[in-house]
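Note that this complex is displayed minus one protein chain, with the remaining chains in position.
And then chain A:
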Amino acid sequence: MKMSVDTEETHQRLKAAVHYTVGRLCQKIGEDHRRQFSRQAIAAIAETTFRQCDIFAKDLEAFARHAKRSTVSVDDVKLVARRSTALSIYIQNKSDELTQEHMSLKKKTTAKRKNIETEEESRE
């Protein structure tokens, strides 16, 4: 019984978090076009986003399982985005950015390590 109260609580908390960010995004777009979003419109977009998350999550889980993985990867997200060309290009670019980031991070750490090594060598 306690368990279900807890999950209900997280559910409401997450819903509130989604609602908050949706509100801010709508406000920003409203400002850009000099048109306000009504509270009901924001609530409706938030509710739809929340339900869309459910669909996304179930799809991601199914794709990962199909690839015999239990961890959802970047490739699964690309599959979710595949229906819309613009969206899948956008997600592909973002994913490329992330790999670039990882590459430069790796380079940095190896460069650091080399620096330390050369320092140590010069000390000796």
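The rule is short, and it goes like this: contacts are C-beta pairs under 8 Å (C-beta built on N, C-alpha and C of every residue); 3 or more make two chains touch, one makes a residue touch a chain; residues count from 1.
One rule holds in what follows: contacts and distances are computed from a predicted model.
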Of the listed "Centromere protein X", "TOM7 family-domain-containing protein", "Methyltransferase small domain-containing protein" or "RING-type E3 ubiquitin transferase", the name UniProt assigns to the chain that isn't shown is "Centromere protein X"
Using the definition of touch stated at the top, determine which of A:Ala67, A:Leu87 or A:Met103 touches the missing chain.
-> A:Leu87
Residues on chain A facing the left-out chain by the touch rule are 7, 10-11, 14, 17-18, 21-22, 24-26, 28-30, 33, 35-38, 40-41, 43-45, 47-54, 56-58, 60-61, 64-65, 70-74, 76-78, 80-81, 83-84, 87, 90-91, 94-95, 98
